[in-house]
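What follows is chain A.
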Amino acid sequence: MLEFSVLILIPLIAAVVCYLIKSIRSQYVISLIVGAFHLLFSFIIFIGLYKPNLPFFFSTDSLSKLFLLILSNVYFWVVLISFSYLKRPVTLKAQEGKKYYFLLLNFYLFANTAAILSNHFGMYWVAAEATTLSVAPLIYYYRNEESLEAMWKYLFLVSVGIAFAFIGILFLTLSANGTIMEGQQLFFSEFVKNAAKLNPVWLKASFIFIFVGLSTKIGIAPMHSGDVDATSNAPSPIAALMSGSLRITALLGVMRIFQILTPTSSYEFAKLILIIGGLLSLIVAFIFMFKVNNYKRLLAYSSVEHLGIITLGIGIGGLAFAGAMFHTIYNSLNKMVLFFTAGNIHSRFKTREVNGVSAVINLMPWTGWLFLLSFFAISAIPPFGIFFSELMIFRGMLFSDKPWILAITMFLLLFIFINMGRTLFQMLYGEKEEKNIQEKESFEIIHFAAIVLLILLIAIGIISPGILQENILSISKDFGIRL
Partner candidate 1 sequence: MDTLFYSLLLQLSSIAAGIFFTEKKKSSAASHILLLAGLITGFIAALTALINSDFTLKDIQMFGISNNLFRFDALGLYFLCIIQLVAIPTTIYSYSYLKHYIEKGKSVRSNLVFYAVLLVSTQLVVVANHAIFFLVCWEVMSTSAYLGMNFEKGKKEVQTGSFYYLVMSHVVVFLLYIFFFLLHNQTNSWLFSDFHLLSGTGDLFIVLYALSLIAFGMKAGFMPFHFWLPRAHPIAPTVFSAFLSGIIIKTGIYGILRTFQFLNPAPEWLGWLVLAVGMISAVYGVWYALAQHDIKSLLAYHSVENIGIIGIGIGIGFIGSAYHSIPIQILGFGGALLHTLNHAIFKSLLFVGSGVIYQNLGTRNIEQMGGLVHYGKYFVVLFLIGSIAISGIPPFNGFISEFIIYNGFFTTAKELENYYPLLMLISAVGLAFVGGLAVACFTKINSIMFLGKERKEVKHFKISFYEYLSLGIFALLCIVIGFYPQPFIGVVNKVLIDGFVPAAPSSSLLNINWQLLSIIFITVIAGIILIYLWKKSIQKKYGRRISTAWGCGYEGLNPRMQYTASSYADELNEISKSVLGYHKKVIAQNDIFPAKGSFESHSDDLVDKKILLPVFKSFSEFIARIKFLSYTDIRYYIAFILIIITIYSLIAFLWS
Partner candidate 2 sequence: MELTSILQGIISLVLILGLSPLFVGLVNKQKAIFTGRIGASLLQPYYELMKLIKKETINATSSSFISAVTPMINFIAVVIAAAMLPISFAHPLISFEGDIILFAYMLGLARFFQVLAAMDIGSSFEGMGAAREATFAVFAEPIFFFTVGSIAFISGFTSIYDIYHSIRLDNLSFVVFIIVCSISVFILAVTECSRMPVDDPNTHLELTMIHEVMILDNSGIDLFLYQYSSYIKLFIYVILEASFFYPFAVQSYTLGIIIFLVVIFILSAALAAVETITSRFKMKNIPHYLLFATAIGILNLLIYTFTR
């Protein structure tokens, strides 16, 4: 019960409290404490010091442990920097947005934790939808036309998509017809146990619907658009939150149903679908990297790319699967740094257009160098973690039954790297322009967070803790993958 209260109830209560008290600062303190507790607790659970047994629709397994840790980590850092972010001057209309900021954050934490820990598809669906609802107003933080449009599109697209996911879930119940699962509850642990007996036709159908429906949330092409719009127009902490943890949550749903398909005859089909989805999103990222001239959109596409790589890895299976699991961690860490620093740049230059930005390294050295480093990290340059995970994924591809995928992937990644680099370096370098000559930037908490995260990224990559490896091994065992 303790874990239930800490992980799920307290955030809810905190949300209510944040609604009641008006002062932003105290809201910040409360949410920070909640976040810290959450992080601590999920860490304890992760390293196995504490065996949780959650009541009714909730339970934990190695997968949800991992994702929970990712979530609470991302959440903690986002909350940590949020206050300094809120202090920044915004338009008068945007002032009112601040009132609900922490309320919604806490609600988000509540919903997302529920989604990750839920053992029941219905529960998962409700919680996932709730996360969308909590994020949508946060996207509208700036109260300007772009953010409004982004919110509308995100809300609408994701709601429709998730409705499809619901259909998928219903199909799952259908697939249970005529088996011992008939009329049972949708506890996926049950489904995993006797998946082999399920009706393959409905199983395939439900996989398709759930995958496509949740793709709108994950940002798998061609359903990526709403996600990209939202991530590129949300305030950067929220953008970090979305591409760091929200997409992962949606991915969880897909992986659940995939896990059910694992022992069945439709396994290969599911893999194929995942591979198609991953390649499609890589291609989309590849195409748009040529055209984008808005750096937040660029980052959004980069997270489309990386979720694509993860999906691809899961679809390839084998070593690539483990690589994909590592990739989720590194990606979440890395995306945070990228979005935080991008947020600094935005608040300094007041534009999201690349052409309006130059000489960042000269004007704001801390942000500039961190941004540069995080770019290197995201493009898989050692010693940053993503290098190692991509190495695993590539190896998995090369020795899978479809090695040609590796060729395509490398080609796409290379051009993505070239274009992303061209755009970002154009921002980073260049001479100082007179209008931008201001005081040197001071060392803020954002920089601190970014540095810590980068260090984490390197440390996890190089040390690759045994506990983490065990966890990922057991995940892949759950998915019937022998390493």
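Brief remarks on what is shown
The working rule: contacts are C-beta pairs under 8 Å (C-beta built on N, C-alpha and C of every residue); 3 or more make two chains touch, one makes a residue touch a chain; residues count from 1.
Selection criteria: all candidates are chains of the complex that A comes from, given by their letters.
Please read all numbers here as calculations on a predicted model, not as lab measurements.
The candidate from 1 or 2 that touches chain A somewhere in this complex is 1.
Taken together, the chain A residues at the contact with candidate 1 in this complex read 152-153, 156-157, 160-161, 164, 200, 204-205, 208-209, 211-213, 216, 221-223, 225-226, 266, 269, 272-273, 284, 286-288, 290-291, 359, 361-362, 376, 379, 381-383, 387, 391, 394-395, 398-399, 406, 410, 413-414, 417-419, 421-422, 425-426, 428-431.
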